[in-house]
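Every protein chain but one is kept in place in this view of the complex.
What follows is chain A.
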Amino acid sequence: MLWLYLHFPSLQLDSLYQTDNALPVAIVHGRKSDVVQRNENAKKSGIKIGMGLGSAAALCPDLQVLAYDEKQETAKLTHIAQWLYLVTADISLYPPNGLLLRVSHMLSLYQGLDNYWQVLTKHLQRLNLRYEYGCGYSPYAAKLLAMSASNQLNDNKQQIDNLLGSMPLQVTDLTKKVVNHLGRVGVQSIGDLLRLPLTDIAKRFDIELVTYIGRLTGQLRHPVDFYHPPETFKHYLELMFEISNLQYLQKPLFKVFHLLEQFLRFRDKHAGQLNIELHLRDSESVHFQVHSAEGEYQAKRWLNLSQLTLESIKVSAPVIAITVEAMQIRGNDFRVMDMFSKHCGAISANELVSRLQAKLGKGRVQGVTQVDDHRPELSTIPCPPLQKHSTIKPTKTSATVLQPSFILPQPLPVQEKMNIQHGPERIVAGWWDKHPVTRDYFIARNSKGQWLWIFRTSGQSWFVHGLFS
């Protein structure tokens, strides 16, 4: 079985959001702060992998230094696996920076190794990452060849064995003790090791070495856990610079939305809500939601919606990273448009509502619905807009009795002379829910010609409660 191993030597560096490529960047790790990854500019200044931070800083004074973060690399690796899953089926993660792909099962689909590789590299190119690869007839063989940056792709067993044979034992996953032990008996390379009969090795060395050789040559089964993509989108993006002006967030946000668009488009899905988290320096991160009632996948539209929400958000400290999580992912339902309708609207009602809600807030854009209650202030309640209502059969009273178009938020005491035209209509309700109402309603007209809905309480005080506009 043919395996392909992809090794990403500078994964954290490549996944950084960089506005400016002209700066030398290095990522350091370990007790001595050794350089583990560096970009092209840092390389030009003479910085080498494994160099201490002191010497690196001496070589290049304006070097940008970041700490190595294994968690972040692993998260990015999962993201790569998710992306590659679109073109290849069997992927296994080797955190923090390796991916193992089972090639043999894909060959009949792509009709040959070359085609497969072409599709794979073209797909991988979109992520803009540096990688090294190798392939072999066992996972260990593929990994060894990739780690030593052989970057050769062939399915000729003889050639692969030759390449493997010349490799020193130091690059293998074997412990130092075992490698030293083997060195003392004159075994320096993998080729030397493989020439020894397995039974002899079993006699002199422990079972771990035997298992390793067995798995390397493919004689022993090597169990592999394959990756299954989750149906959720959650992306964390670390910013290269701290951003305190939220308008500058648009570019990095667009980058994440673009990934979201790809994610959704390949699944033919729409997202209804994005949870965005702004990680602040030395302070609680800010959470906010962007809604789209209709569901949206396009990065451009999401950017527009989030822009409106961002206008009303204040942060107390600079933003250092952002997380975007897509919620309410649902299937794409096609909108039916009337070809002969005169108003070819640019956007639909749902889209309009989500745009308004993004800017004004959810509570400020509402629909109304009727509730079967005789108390006027409770018979109309706000509800999410554009909701299909269970149609309440209009009771006889509500259909025949005249009601005002506007109910005042608070009844106002009557302060002027007015003529009562109709009434009374007595409403006695609410003794069951601690909001009892005993009122006689009248329709009145005041001297200015306004038609008002007034009521008299049992205590004989008069209030204006509505306007017949």
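Please note the rule applied: a residue touches a chain if its C-beta (ideal position, glycine included) is under 8 Å from a C-beta of that chain, and two chains touch if they have at least 3 such contacts; residues count from 1.
The rule is short, and it goes like this: contacts and distances are computed from a predicted model.
Engineer: Could you tell me which of "TonB-dependent receptor plug domain-containing protein", "ABC transporter permease", "Translesion DNA synthesis-associated protein ImuA" or "acetolactate synthase" is the UniProt name of the chain missing from the displayed complex?
Structural biologist: Spelling it out: the chain absent from the display is recorded in UniProt as "Translesion DNA synthesis-associated protein ImuA".
Engineer: Pick from A:Ser45, A:Ser189 or A:Gln403: which residue touches the chain that isn't shown?
Structural biologist: Considering all chains, including the one not shown, the answer is A:Gln403.
Engineer: For a quick check of understanding: of A:Thr217, A:Thr380 or A:Thr438, which residue touches the chain that isn't displayed?
Structural biologist: If we include the chain that is not displayed, A:Thr380 is the one touching it.
Engineer: Could you tell me which of A:Gly46, A:Gly112 or A:Gly367 touches the chain that is not displayed?
Structural biologist: Here the residue in touch with the unshown chain is A:Gly367.
Engineer: So that we can see where the missing chain sits, which residues of chain A does it touch?
Structural biologist: Interface residues of chain A facing the absent chain: 342-349, 351-353, 355-356, 359-360, 364-370, 376-377, 379-380, 382, 385-389, 392, 394, 398-399, 402-409, 421-422, 443, 445, 448-452, 466-469.
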